[in-house]
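Removed: one protein chain of the complex. Kept in place: all other protein chains.
Take a look at chain A:
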Amino acid sequence: MASLAAASPAAHAPEGTRALRQQHMLSLGARCALPVAALLGVGFLAPLVAILAYAFATPRSFDVFTSFTLENFAGLFDPANTVWVSFVWSCGFALLTVAILAVIAYPIAYGLNAVFGRWSGLISVFFVFPLFVSENVRLYGWVLFLIKNGVLDGSLKWLGFSGGPEVLYTPGITLFGMVYTYLPFMLFPMTLGLALVPRDLVDAARDLGAGRLFIWREIELPLAMPGIMIGMLLTFVLAIGATAEAKILGGQSIIVISHDIEIAFTYSQNWPLGSAMSVVVTLFIGALTLFALSKLDLDRMLGRR
């Protein structure tokens, strides 16, 4: 392009400047990315390095960068250790949360795209708003609802029943809390995904005599998959790291993995062990996320280009 512009400068001058500007844009983009990159480098990567360093330090010490041992990891992989129980609980609950939320959120996501029309905006706001209320407050509201003599129990007694079910401080209610907390994280990516399905395509299939189930399985689901995948991944990853649900609603009837990590850092003052656990969790989540993200085209999802 540049040589062409040089050959006949009068005719191609605008082309030339455009090419120049495009080159300029290249560096401009990188420069715009710099502040974010710097923040995440210092605030995200560096702490991960610190955790990694601590994971190889002598157990129950603060000798970071001065000692090297694999003892912490050996401890984790010891069958006598209960950490794996926590990890399995967390993974199992995360999987169940994803499955339940997919079923709960799909009709709503579909509705936001195709049914609610001008009400969509308002309904979205109703689903976004809970994100701005601390999860403690919302989960504690459930405690007030379910506790003995609470709203449910009290109302049932007042109506003449023998009282509400005793579900508080059980593993089941922990799962419920996770489903409750992470609904928006499933709903919004799913809604974005379903927005990628062209209406005309569905109409055309229907006109050609395709059944509902067929349209859903062959058109809607595959085309909305990127969004659904992001939603599932996001809820899974967040649910693995969830602690508040198990502590507030579950009353520590089960110990989840991030609670174990917390215990190592606080009560038992064993930072190297806590770090080793964090490293394992981080590797698991990181590998999963990077694998899924590598399959997605974010420009298409967010920009609908």
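To be clear about the criterion, a residue touches a chain if its C-beta (ideal position, glycine included) is under 8 Å from a C-beta of that chain, and two chains touch if they have at least 3 such contacts; residues count from 1.
FYI, contacts and distances are computed from a predicted model.
One subunit of the complex is not drawn; among "D-xylose transport system ATP-binding protein", "Acetolactate synthase small subunit", "Acriflavin resistance protein" or "ABC transporter permease", its UniProt record names it "ABC transporter permease".
Touching the missing chain, out of A:L131, A:A205 or A:L223, is residue A:L131. Only one residue from A:I240, A:I254 or A:L273 touches the chain missing from this view: A:I240. The set of chain A residues touching the chain not shown comprises 14, 21-22, 25-30, 32-37, 39-40, 43-44, 46-48, 50-51, 53-54, 64-65, 104, 107-108, 110-111, 115-116, 123, 125-127, 129-145, 147, 149-151, 153-155, 158, 180, 183, 233-234, 237-238, 240-244, 248, 258, 261-262, 265, 271, 274-275, 278, 281-282, 285-286, 289-290, 293-294, 298-299, 302-305.
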